[in-house]
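Worksheet for the structure shown next.
One protein chain is absent from this view; the other protein chains keep their places.
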Amino acid sequence: MRISTISEFSGFRTLREESLFRFFWLRFRKHSMALVGTTIITIIIFMVAFAPLLTPYDAFKQDLKHRLQAPSAEHWMGTDDLGRDLWTRILYGGRISLSVGLTAMAISIIFGSLIGLTSGYYGGWVDSILMRITEIFLSIPRLFVLIAMGMFLRSLDLPSLQAGSFLPISIVIGALSWMGTARLVRASTLELRDREFVQASRALGAHDARTLFQHIFPNVASPIIVSATLGLAGAIISESGLSYLGFGVQLPTPTWGNMLSNTQNQMLTAPWTAIFPGLMIFIVVIAINYLGDGLRDALDPRHIVGKK
Amino acid sequence: MKKILFAFVVLAFVLAACSPAATENPAQPASTEAPAQPAATDAPKPTEAPAVDPNTPVMGGTVIVGTPQEPGTLSPLLSSATIDDVINAFIVEGLVTMDGDGKYAPVLAEELPTASEDGLTVTYKLKKDIKFSNGDPFTCADVQFTYEAIVSDLSGASTSGYSDIEKIECPDDYTAVVTFAEVYAPFMRLFAFIVPKGAGDLTKLDTWEYNRAPIGTGPWMVSEWAAGDHITLVKNPNYREEGKPYLDSVIVKILPSRETGVQLLGTGEITVLWDLTEADIPTIEKLDGVGWSGALYGYGENELLVLNFGANDGSAPADPSKAPHFALSDLRVRQALQYGIDKQTIVDNLLGGNVKVGTTVLPAGQWACPQPASEYNVEKAKALLDEAGWVVGADGIREKDGIKLSLKISTTTGNQLREQTEQVLVEMLKEIGIDLVIDNVPSDVLFASWDSDGMRKKGRFDILLYTTGGGIDPDSHLFGNYHSARIPTAENEGAGNNYSRYINADVDALIDDAAFNPDQGARREAYCKAAEQINKDLPRIFLYERMVISGYREQLQNFRVSPGYADLTLDSQNWWLKP
Partner (left out) sequence: MITYLLRRLLQSLLTLLVISMILFGLISSVPGGIMSAYQENPDFTPEDLARLEAKYGLNDPAPVRYLKWLGNSLQGDFGNSFTSKRPALLEIADRLPNTMLLMGVTLIATLLIAIPLGILSALKQYTWFDHISTTIAFAGQSLPVFWFGLLLIIIFAVTLKGADGRPWLPGSGMATLGKPFSLVDRIEHLILPVSMLAFVSAAGYMRYLRSSMLDVIHEDYVRTARAKGLRERVVIYRHALRNALIPLVTLIGLDLPSLFGGALFTETIFAWPGIGRLYFTAALKTDYPVVMAVLIIYSALIILSNLLVDVVYAALDPRIRLS
């Protein structure tokens, strides 16, 4: 478990690191859907990153004479309620939606890991308090409180944040989804705390933080990675839901979620405006879920990997 | 019986919805080939029909009124939302109301009330032989009770006017003499509803059964309220007009959204859809057998932009020149905004050209003061901004002393038309180098009170977008929105609606003069002058005129939207369904 320190000095990948990765890859690639998922995510990330190359239109430029046009050769996903090209808005909206997902996921993972590590490592009253807090957060009806928080957040005047910023919504989602990670990390930490290498490190007089981050953290990384992946999928869905209810990123900045917010008004006359953004969310989320499934199979030794 | 009738009505709707599509075009070519012949043979046909006038009202049937909002209560003493009053007007009547033309008309009063010479005594003659839905007769005692209820501790009604009443006397059952402690000029608006003395104990006003099933003199009464779903109204057996209402029942159906309502109106599942926007008109007109009725509310309402003259940091200055807005305090910037907005484009594209562009604070009615439409001129806008010292920066956004000309615009979330308008404005103002940033909030947050730190009251905004306009008399609107005494500040605990923090001594004087001048012609002139000056100072930019609109199936006869608050229910006793 001292892989990183050795490789820092040698500048080479150690045999052990190589074999670890190999082991992971051997297991991961057996999961064919996970591979498909990874490919789809990669493609979408590239599409979104190189959006200007993939469309001749501007995501913000309105064309009021051509509102709500059905899909055609010119606009193959049609146009929205202000005549903007839907495909272009989906590409640019993907940037924001994925950013919201990643930011919210990062917040929940960092927060959850910190709480889980502290709780599991120190035990005792620290553990009791932190786990009670976790329980409290687990016991609130999440979506309902998200709405209340959305109302609250909209009422704040945050001069440092641009109105079109995706930070507020990411924070709200992240703040209400760290509990699973915290519990997972705590359980693993509890297990590891009494293992020889951890005790040895403590006996040698290592600082708590050092023991935690050098010895324990790398060993709980696997469940964290898996829950991060699934958390990303969840955060993207949450963004869309909150935006649909009107608490998302402000217009005219597109996100897949806020593109859906007005569609109930238009679904009779312009169903494509409802179908395409939702479809994108669906594709990305299912791809991430498959990736997460593959990661779990590959990283969790207790999980049986199917034989073909 | 009811069931059969309903099935029949439904069938009629379905047939009506289908038939035009089936018979639309095929007849056309034939008639152009031989125009004379068919006309001759067709002519006698109408007379073959049985000699029943198609305009004779048909009895029975059910009308379903769709609304995206559910009333909270049907008690006029407790109502806090427009929908509450719209629905309770099916049941509750007053002494005086506003008719379809926006004029006062007597309802339970025999004639419009008269004031004594000194203005302190107002006498109402009440109609005789009127019974409430529970069978109790309507007398002067009910007028007294209504007054007591309004000024009671638990009342949620406005007491303005009523609080000036000293006493109400009943010389006989059908005369009510109201004595005021001081003159209340708009006395005509009082007693717009009557609460019967049998409604309940005033100390338990909040828990009256009346609140969910009012006892009224109107044509309808509540038979069922399924929370969150529908309210069923049936005939008031004691209604004063013989044989009316024609319909058996009216059902108020709560819908998920206005748009679902449009769909249901098309299929005939609902007969009336309350509260449409101008942007819905093109869709409504495409539906077979569906029409719409609209009216300008009161003296006209505008969709408008409120520009903040004061600092947008929540300091809520009583005098904005002490803490001015970094850009909007400059008249040239405001003029540039007006020049940079192409109102006609908004009207033509977002509203299907069905409304007029906004020009004045007094667009309609007997106080109308027409003003020329503002000019759309990008060059003039740019020149004004240059002159004001705002120069175009590297990113195309103007700046001055290192500050970017970036303005926030806020409206209520979930209102698609307003969100569209904002986004169009963003593009238009980008042309002249202004960065408009949308920051929308739920309506309750936008309109929050001073005590709960409302952004509008405290001036924490640059530009607001919403609808407002003159009500029954221009006085309350102009005074409330444009008089310097009505700037919300800590001193007046946030009273008033002058959110621009607009101060113009001339306008103040004109509004004050008009309020106390008995000469209606002079008042009109004063208001008009004020309106003119307001257009020069530009505390607000009027985008377009708003209407109160409802959609309805054309089988429904005698349906008309009126300019009053109870816009839907006018003459509902005369509604009937043409088979």
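By written order: A and B. Residues from 1 in each chain.
Operating definition for what follows: a contact is a pair of C-beta atoms (placed from the backbone, for glycine too) under 8 Å apart; a residue touches a chain by one contact, two chains touch by 3 or more.
None of the values given here were measured: they were computed from a predicted structure.
Peer 1: Which of B:Asp53, B:Asp153, B:Glu242 or B:Glu375 touches the chain that is not shown?
Peer 2: The one listed residue touching the chain not shown is B:Asp153.
Peer 1: Which residue from A:Leu54, A:Ala70 or A:Leu143 sits in contact with the chain not drawn here?
Peer 2: Here the residue in touch with the unshown chain is A:Leu143.
Peer 1: Of the residues in chain A, which ones touch the absent chain?
Peer 2: For chain A, the residues touching the absent chain are 33, 132, 135-136, 138-145, 147-149, 151-152, 155, 233, 237, 240-241, 244-245, 260, 263-264, 267-268, 271, 274-275, 278, 281-282, 285-286, 289-290, 293, 304, 306, 308.
Peer 1: If the missing chain were put back, which residues of chain B would it touch?
Peer 2: Within chain B, the residues touching the omitted chain are 3, 6, 14, 17-18, 62, 64, 70, 72-73, 75, 78, 80-81, 153-156, 158-160, 163, 206-207, 211-212, 226-230, 251, 253-256, 260, 263-264, 267, 269, 414, 442-445, 447-455, 457, 471, 476-477, 480, 493-495, 497.
We adopt the following convention: only the chains that are shown with their structure count from here on.
Peer 1: Touching chain A in the complex: which residues of chain B?
Peer 2: Per the stated touch rule, the residues are 256-260, 262-263, 283, 314, 345, 349-350, 408, 413-414, 416, 419-420, 422-424, 426-427, 437-442, 445, 448, 455, 460.
Peer 1: Residue numbers of chain A touching chain B in their complex, please.
Peer 2: 60-62, 64-65, 67, 81-82, 151, 154-155, 157, 162-164, 246-247, 250-252, 261-262, 264-269
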